[in-house]
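All protein chains but one are shown in place.
Moving on to subunit A:
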């Protein structure tokens, strides 16, 4: 494998006295899609938040192209090329679809980030973003809101896109529509980390996967090669099998 774009090294994170991550080693190469699966409370979202600078971590624990960046303020992480589609979408309510996206365009300009994504291109990828441009985001359906959230993250022109449960609560048809955008995102050279509850979906959409349990990585391997049994053991515990 080529040198990783983003990697974590014995990443530890805690919320006050509660330790949520116990030494997570992770890496992702350019344009690669890596899935992160695990039960609720396994630490998947915490892992993304720790990468994003939303939890205090040591600089060496997170590296971007080899450079230590752990614990950098979140807005500076965006400047360095990491963007997130957060859990629960977290759109700017009270603002229109277009204004939500414009915020990302504005900041990418301000931070000097250049890339292949433009408002027009996103509107081709998700036509709803053009049809509902003037609509306040809170009146969109869940799937449409998810498209705005993904669009907003892409307009940050990221090298690495972190996606936190983008299929949660959506209809299968909408999920397919959203995942269909993945190849185009990767064709841009963007690496994609997918936190996903749906194991089958995670396997089919990714090159490699990591399974987490109680703040530790319990399984990692090529998505096509790991078996359901391996995943079952890694997902629910019993033995901490490593592949």
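Just so we're on the same page, a contact is a pair of C-beta atoms (placed from the backbone, for glycine too) under 8 Å apart; a residue touches a chain by one contact, two chains touch by 3 or more; residues count from 1.
Everything below uses one rule, namely that contacts and distances are computed from a predicted model.
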Name per UniProt, for the chain absent here [options: "Branched-chain amino acid ABC transporter permease", "Trk system potassium uptake protein TrkH", "2-oxoglutarate ferredoxin oxidoreductase subunit beta" or "PadR family transcriptional regulator"]: "Branched-chain amino acid ABC transporter permease"
Residue of A:78, A:129 or A:175 in touch with the missing chain, whole complex considered: A:78
Residue of A:93, A:141, A:204 or A:227 in touch with the missing chain, whole complex considered: A:93
From A:28, A:52, A:128 or A:199, residue that would touch the chain that is not displayed: A:52
Residues in subunit A touching the chain absent from view: 52, 54, 73-75, 78-79, 83-84, 86, 90-95, 99-100, 102-104, 106-111, 113, 152-153, 156
